[in-house]
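Can you keep this structure in mind? I'll have questions shortly.
Every protein chain except one is present and positioned as in the full complex.
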Amino acid sequence: MIISKDKIQDLNQKGLAEQAESFGFLKLALDKKGVDAETIVQHLADFQVAIPSWALGAGGTRFGRFSAGGEPSTLEQKIEDIGLIHCLTQTAGAVSLHIPWDIPSDPEAIKQLADSHGIAFDAVNSNTFQNQADQTFSYKYGSLADRQQAVREQAIAHNQEVIRIGKALGSQSLTVWLADGASFPGQNNFRKSLQHTQRALQEIYSELPADWRMFIEYKPYEPYFYSTVIQDWGTSLLLAEGCGEKAFCLVDLGHHLPNTNIEQIVATLMMKGKLGGFHFNDSKYGDDDLTVGSIKPYQLFLIFNELVYGMNNNEANNPPLAWMIDASHNLKDPLEDLIQSLEAIQLAYAQALLVNTPALEEAQIQNDVVLGQELLQDAYRTDVRPLIREARLRRQGALDPIAAYRSFDVRNELVRERGLKTVATGL
Amino acid sequence: MIISKDKIQDLNQKGLAEQAESFGFLKLALDKKGVDAETIVQHLADFQVAIPSWALGAGGTRFGRFSAGGEPSTLEQKIEDIGLIHCLTQTAGAVSLHIPWDIPSDPEAIKQLADSHGIAFDAVNSNTFQNQADQTFSYKYGSLADRQQAVREQAIAHNQEVIRIGKALGSQSLTVWLADGASFPGQNNFRKSLQHTQRALQEIYSELPADWRMFIEYKPYEPYFYSTVIQDWGTSLLLAEGCGEKAFCLVDLGHHLPNTNIEQIVATLMMKGKLGGFHFNDSKYGDDDLTVGSIKPYQLFLIFNELVYGMNNNEANNPPLAWMIDASHNLKDPLEDLIQSLEAIQLAYAQALLVNTPALEEAQIQNDVVLGQELLQDAYRTDVRPLIREARLRRQGALDPIAAYRSFDVRNELVRERGLKTVATGL
Amino acid sequence: MIISKDKIQDLNQKGLAEQAESFGFLKLALDKKGVDAETIVQHLADFQVAIPSWALGAGGTRFGRFSAGGEPSTLEQKIEDIGLIHCLTQTAGAVSLHIPWDIPSDPEAIKQLADSHGIAFDAVNSNTFQNQADQTFSYKYGSLADRQQAVREQAIAHNQEVIRIGKALGSQSLTVWLADGASFPGQNNFRKSLQHTQRALQEIYSELPADWRMFIEYKPYEPYFYSTVIQDWGTSLLLAEGCGEKAFCLVDLGHHLPNTNIEQIVATLMMKGKLGGFHFNDSKYGDDDLTVGSIKPYQLFLIFNELVYGMNNNEANNPPLAWMIDASHNLKDPLEDLIQSLEAIQLAYAQALLVNTPALEEAQIQNDVVLGQELLQDAYRTDVRPLIREARLRRQGALDPIAAYRSFDVRNELVRERGLKTVATGL
Partner (left out) sequence: MIISKDKIQDLNQKGLAEQAESFGFLKLALDKKGVDAETIVQHLADFQVAIPSWALGAGGTRFGRFSAGGEPSTLEQKIEDIGLIHCLTQTAGAVSLHIPWDIPSDPEAIKQLADSHGIAFDAVNSNTFQNQADQTFSYKYGSLADRQQAVREQAIAHNQEVIRIGKALGSQSLTVWLADGASFPGQNNFRKSLQHTQRALQEIYSELPADWRMFIEYKPYEPYFYSTVIQDWGTSLLLAEGCGEKAFCLVDLGHHLPNTNIEQIVATLMMKGKLGGFHFNDSKYGDDDLTVGSIKPYQLFLIFNELVYGMNNNEANNPPLAWMIDASHNLKDPLEDLIQSLEAIQLAYAQALLVNTPALEEAQIQNDVVLGQELLQDAYRTDVRPLIREARLRRQGALDPIAAYRSFDVRNELVRERGLKTVATGL
């Protein structure tokens, strides 16, 4: 299914006047504060987030999975789904593949298909937390951290294969998420697990093309419940530094212990020039993988505040970040869920762009704690939706993507095309 | 596979002398403290824990599942597996069935089979958190709490069917674990969800035989990640009181927010005469479903301390508790995992039986905080393994059940009998 | 120090035009959605929150306390401080006293003083977590829950004395926050502690005037770190029901374990007609007592959403709630901190009033999870500050209370009047 730009423009018609009015009103209000709305709209229009290929079908929990209907069962269909999101939101201009779920049989054809949708290939992801039908050794007890050399070598080779596939598609980064860990005290030797992981990452790194980057993800628990080899940003940084200049840390918002101050981690990693990528989602308890911004939108804003500050004050030459959504869609239509996530990300970004940084700096120097809080809250409390709509409009996206999605009856159309019982690869 | 008592006795031979010595030494030491070892051994020998029928195969996480090999694929094989555990440990004399995974085609034959292994039928469990192939309405958005009457009625009817099946097998209790909840603010109306649940439970309760009890389980999150209808013991108690005298709360050790004082909940529920059952497992982060006692053995002891106190000071006529293990076996041989869990439960029970309650009472009256702690620690620090071995010996179980299990090569034998790729029903 | 209404009006002048414009614009936008801005403004203008008498000085932690300067050292000065907040915000029209810190020598005079500031007397608070110079028995090991009858009787008598003091001032409710608990396993007998507490509360309750209510607060930990007698809402409800119709639960936002769904607790208690009062603050880790709305503003909105729903659908005749701020001001000027808190409370209340409840109800019936979320977020993302300013204007408060406070140089004036080293009673 493809939605033409004309159809979107038609649909937008009836809302244009109201948008012009509300954008105009906000623009004026921002002007009085010395903020240029146009610059912010441009930033928002340029901002693109990668959609993971595994998030286009219904997600599940260990207790079960309820299919969404019309799920994509081929890589082509996944690209098509992202194309739908992108034409509506104009902010989903990239895909992040997961190998082996998405090995393209004809890379050139896939590249052309993606290109026709305006979609680039972001980081490729390896998978050594599940066994594949044809593999020799099991990852039940570990992969890059395993005690058996043969298992580690198989996992290293898989990662190197992922690099080759990504290269063929024009990707320029590899994300390594390692499930390796233990569910019981005594199961692993912490130190040996970490040392094996360091050496394995170095071997993968040695095959990294010169213009690639490697992202090392961390997570405190799940799927193992006593320890995880790369349990936190400190371990991730240690490993990245052990690999070299092209290795970076990746922050997934759901991969933290209760109450962690994530924005501070972001600030520290950018100060070190070692923040590589970002996995967006939201959560109340653990790695809940909920829609971005659905639980803790203020925390998301505070994180974006650090990201914007870091990008504007980049003394350590932190490279441009790889932005990606990484969520699960157990109850919602996956495409609607992703559209809501993209909206929440843009809102937080827009709010962060509104922060009066010089005044904040001055308040901090003066120990004016009250004013520091007021300045952040002033940005956060502003209704920035007119800015986001404006950015979409200027790229010919939909004024209201969810409404448009429903108006075009996308899900039913996909069910008609693909059937009700298709199941996308993923969790 | 069946292990004869003779074989177990043979295997025990070489350890009997050492056991006699260590039991004798401990018995003497306890005597000096005024504790009768024989009474404790008798309590331990009488103590039986139900094995859930779904815990005999490998468990999994949403990221995958690694099969154990030789998993039971019929109810008969599950009974057989529990029989193996029971003949070795002499403390697994009951099974807790899960419907629809374990509907017996011939209840009488199953009863006889279980009886031949010395296994009784404990609480039966309903399942309205997954869809079954033939069901009319989906539980995707709820079951007993659902907004649609038809869905609720289907879920009520299922629970009543579970009661009928349990009755045929001689079970006398129903456990209701309700996954119902929401993953997003706005998804549910808290109050209506709770009211629907209350009325649905009342309808199920109305079909409960006179000599049955109903257990209402609570859990703060998972599989939904914003709210759960029965989120805590307070809600469970409210619902149980809304049903009647035969309704009770069920505590699962893994179903609590971080740092919850579970032993206090146990004490409060027993004070109210409303504690019905117990699901044992252990966890570090959430509902990790790890081997009992593998992470927080002291907390387990403190809980047993309240249980023992509550049973000995039962002013509210709390009925005998239904004990059950509810764990997942993602990495270990499920039978070995259950044997380790049973051992940990017995240890905690034995330690709790050692507590000098009158002295503790006196220390509390005197505000002697140091002594209160010393008294609990004295019981906990005692090596009570000789008591547990003695209890097993007297019932002709194995001195060292894990060693015996391995000596009899049980898993390989089961693989030979059943094949490597069998998959037990469960999570 | 007293700020005249004229001075406030003068200060407001320069912002009136902009406020008229932004209020007008929002009013129109809300009109289109079928929301009457005037009704909301009226609700906001009517909404009053009590200021605790102990929150007018600098707070501290166990590591120390940094004085704020100009702190009130008499009850008269405390009333004066609240008067200052109220004249600026027009939403702080009540005070909540803490006995023995605020025993009035001349109740009539104090009533007149408060009345002159438009301040009513809300709930009075007892204190049995600290020893007073002249008391016979120590609360070191407990008060209402203590094992010694004499200690309990002293604590009961104190609470009854607090009722008498409150009565003289026109207060109509008593808040009992009980620190009683244990820092070590073995220190207390859970059941006896709870039973003593129940009986003690019943005795206090027996002295409650017919038109009074009693609020029972809960808290999981601190100042004791193993257990607290009234650890959660379930325990509080159990105790309230054990007292009678005039006993209710009190929710303090900071008194929950990590990740607790507080809005669900609110909904449940209102469904039972047992929610009595509310203590506002914010926190990231524990009972951090930070400025309301400074950490989790979306959670605050979700809580207000339940409060508004509960007040509008009050089948159980839950009485009007007692609203109070209960925060600590370790770094900020206490009065500025309170003004920020009041603003955050009003924002959340205004957002909750914007929720399209019929549409939400319909989305829930249709299992439209996406729409349910959108409806809440639409209300939350609206910039409602023009509504709050309008409500203040109509009551002759300050357009921007923080700016006004600073413009009138209040803190320095208070320091001049009272000195730099005064220390207010409190924590």
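Miscellaneous remarks
The first chain written gets the first letter, and so on, giving A, B and C; residue counts start at 1 in each chain.
Definition applied: a residue touches a chain if its C-beta (ideal position, glycine included) is under 8 Å from a C-beta of that chain, and two chains touch if they have at least 3 such contacts.
For clarity, every value in this text was computed on a predicted model and none was experimentally measured.
Listed residues A:D102, A:D180, A:D289 or A:E306: the one in touch with the omitted chain is A:E306.
Of the candidate positions C:S183, C:Q202, C:N313 or C:N356, contact with the unshown chain belongs to C:S183.
Contact with the chain not shown here comes from a single listed residue; of C:L290, C:L307, C:L347 or C:L393, that residue is C:L290. Within the set B:S22, B:Q42 or B:Q135, the residue that contacts the chain not displayed is B:S22. Where chain A meets the omitted chain, the residues involved are 140-141, 147, 182-192, 194-195, 220-221, 226-227, 231-235, 237-238, 257-261, 263-264, 267-268, 270-272, 302, 305-306, 309-310, 313, 360-361, 363-365, 367, 369, 372-376. Remark: the residues of chain C touching the chain excluded from display are 59-64, 66, 129-131, 138, 140-141, 179, 183-185, 187, 220-223, 225-226, 258, 283-286, 288, 290-291, 294-295, 328, 330-332, 427. The chain not shown here touches chain B at positions 22, 25, 29, 258-259, 261, 284-285, 291, 293-298, 331-333, 336-337, 340, 347, 369-370, 373-374, 377, 380-383, 385, 402.
Criterion: only the chains that are shown with their structure count from here on.
Mean C-alpha position of chain B lies 42 Å from that of chain C.
Averaged C-alpha coordinates give centres for chain A and chain C that are 39 Å from one another.
Along chain A, residues 258, 284-285, 291, 294-295, 331-332 each make contact with two or more other chains.
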